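Only one protein chain is missing from this complex, and each of the others stays in its spot.
As written, the chain order gives the labels A, B and C, with residue 1 at the start of each chain.
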């Protein structure tokens, strides 16, 4: 299975950047969940480029729900959302030179030249719009069950945001921010760094940090279908993500066990941990504490500086000068994609655990 | 599927730390691959505890191949290896207090008290012996096809090893090291740090760095079955791994696109990249360069210091004092587990790509 | 996974009978296969109702290929085909009484009343149009590799067609027949039986028999992914199919081993069997002889006679009188659906065996 992910709840993704439409099929979601098209629109708006720090290609994202919704609720059958591509300028792209950092060369190796190369084709970040559209329904479904997901840019170009403090309140703050940071000052510095990179024809990367509250304990599996493994599998599907860590992640390498182990205690009749360095997961299974993870986002590979590449038809070295419309940073736009993929994956884990009527 | 992983080539893991036997079934491997029991023994020896820096529980790991091998070669049918547990001291364990950082509490939530709690039961690192045994066959199979895997401790307790330089030569060096580092001096400092932690009843974590050479370009899928996603899924199944990053991983967050993009060029009639910050993968698909990734390994949660825990029968706070035999560090032993899981996963990706006769 | 089937090559189906559109995503097909829209149209025409023996609801089936095709060839990425529903008369349907023999009552149990009940919703045979559209591409792909699939009505309402004789020639004959039988006379009798049933407000069932030539030996797996098991899994997904048998199938029950075993012999340097009672499969694996199987098709459950049902809102017995447009037989239309599902499944089995570049 290649462009389908999930077991009890699964998502299938299709389309190309410069094709007529893109879309996604979300299958296995419980019947009877209310579908709020305004919320889908809201989520898509968080992904859409805005202002100077994003590409000038702005898509209306006029989605339509083709199946799986009846009288305003999910039916429980496959829910397909289609989004037309309208603002394509295919002339900006030619196949000649593979772009460094992109999938152009690997697509050539895998598809033997038959891939749709325009705008990255099937590899384009454009397809994440479809993930966001169906993800919105998963996010709503989880919220009805007391499960909230939120993500901020924890660092960009070396500039750190403040860490999560009061997670519930922080997640609420993040909800409507187009540039999702917890510290306004850090956000301004980050945006200045993006503009600076853009002015130099360059791009920047960063780290996204996600928190999920309200997850029940006992979800996930030992060994292979750990919550970490399943989530990471899905998250690495998002273009530009090159690292995923849970809790203290790579920070654990400098800790001792006495610091890394989260002490258990009873609070209000419930077992909790007084720290959460393990990010809400032990042995691959949720422990009821907030799920915490971070994704490394590499700088957008499309830049306006000359780059070394190879003319695959002649097998000669050449210089690539990109034209077109590109993002000097995509991390702020990737945030809602991470939330969406997380929501879909958690719906899968929860429906696997509690059956196909979950989330209710 | 819970304790089975993979599609074209899959592994199923079973057993408990204090049960009679543990084992693994490796299915889908091509027929006709030579099976070298000495190499399996060698690999198991790399995982076995040695000296002061490891637990005193040493298992003979007298494996037996139950199926799938005939006249010294794989048959192509499920290959099951069983390893008896001999050196168990179940009396060292009682169920009372869940150990912080372990899966004890989450197992209780998931299995409602029916789990075998002795020595961590099914969650025990002991089961990795079975992964190493079947993984040895996958590693051999890949080597026959020119694909080499190796891992070193890139940092431990804040002490860095030198990075990979000449990867092929470095991998050869690592092969027989019980404590896998590239710099002898760094290795000595690391072992001293482990002994120091052990003396204080504590434990240390670190980072493992893996390289794979010889992979063909064009393996992996866009979106969900990216090489990153599939490998990370498997790697997070290894106990104590809390982060996985490819290429520069989290380091990308401080780079610009002009630094992060690996320039393409032709060398010897072949397309290569002059740097390898993307770790041999673009768009989820191998590009023919060495595959590079790092795993964050948290400190062993079993420590000899008093820890806060909860008596689940009374739901009262309590203090846990661990006895038994534990590792002050498992990272050097986890190395061969990472190699094994990587080999199995790559066999899966390659057999998916090239068919069930691969590797040959 | 619910509405997705397959591993190396998979199909995802979505839509409802009275929704705006239906569609299917075919993923994993090799890149570079020519896509012939006329052939898709031809295949859809074989499924479309014709004349007195079918429903009066005729859909134009104006499909569009949304993704996965570029410059006339498959790209290797997900190929989505969308077909609008145009000729819906939703007023013909109300939810009140579940129709005997249909999925109405079971859908109510499963989806708790949220299903789109109009025209059978997601369960409608209408969705098979999408399967036929993507199946056409799989059929073409197999033909390029010398693999031909064909199906005839081997019996209907007790009237038998003649069996396959010269399979290659018979398959060619069947290609363009709207009513697929090998004996014209049998076909006329069958059609008369359908008209008779229709005149009485009733419907008829039958048996479809399929042959596939050109399959290589050695495809399929022992135990669970037998060719029989995988194909049957897919075929039972087709509405109204209630039995699947391979080779002599249920006829084996009256044979002795000496009759049932197909003798092996060498012909033209190739191992063949002199009979083919096992339908081209031994031990779940193809033996290079034609694949032969039969599907039992139950009579269309939509009939115009009064039927006993239950008003689920009052839980009282009631009498159902159906209106609307229905087929007195669907077996002749189901034929191309069987061919399509078979082709998709065989592409999956072949790509699993020979890798993702197959079929070429």
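Quick notes
Keep this in mind: a residue touches a chain if its C-beta (ideal position, glycine included) is under 8 Å from a C-beta of that chain, and two chains touch if they have at least 3 such contacts.
What you see is a predicted model, and the numbers here were worked out from it, not measured in a lab.
Residue C:244 is the one among C:25, C:65 or C:244 that touches the chain missing from this view. Only one of C:17, C:302 or C:356 touches the chain withheld from this view, namely C:302. Of the candidate positions B:68, B:98 or B:249, contact with the unshown chain belongs to B:68. In the complete assembly, the contact with the undisplayed chain comes from C:204, out of C:204, C:336 or C:351. What subunit B contributes to its contact with the hidden chain is residues 1-4, 6-7, 10, 12-16, 19-23, 25, 27-28, 31-32, 64, 66-68, 70, 73-80, 82, 110-116, 121-122, 357. Counting over the whole complex, subunit C has residues 1-5, 7, 13, 98-107, 109-110, 122-123, 127, 155-158, 197, 202-207, 217-226, 228-230, 232-237, 239, 241-266, 269, 271, 273-274, 278-279, 281-288, 294, 296-303, 305, 307-310, 312, 315-317 touching the chain that is not drawn. Residues of subunit A in touch with the missing chain: 7-8, 77, 222, 352-356, 358.
Here is the rule we use: only the chains that are shown with their structure count from here on.
Between the CA-based centres of subunit A and subunit B the separation comes to 27 Å, rounded to the whole angstrom.
Averaged C-alpha coordinates put the centre of subunit A at 38 Å from the centre of subunit C.
With each centre defined as the average position of its C-alpha atoms, the distance from subunit B to subunit C rounds to 45 Å. Counting only residues that touch two or more partner chains, subunit B has 7, 222.
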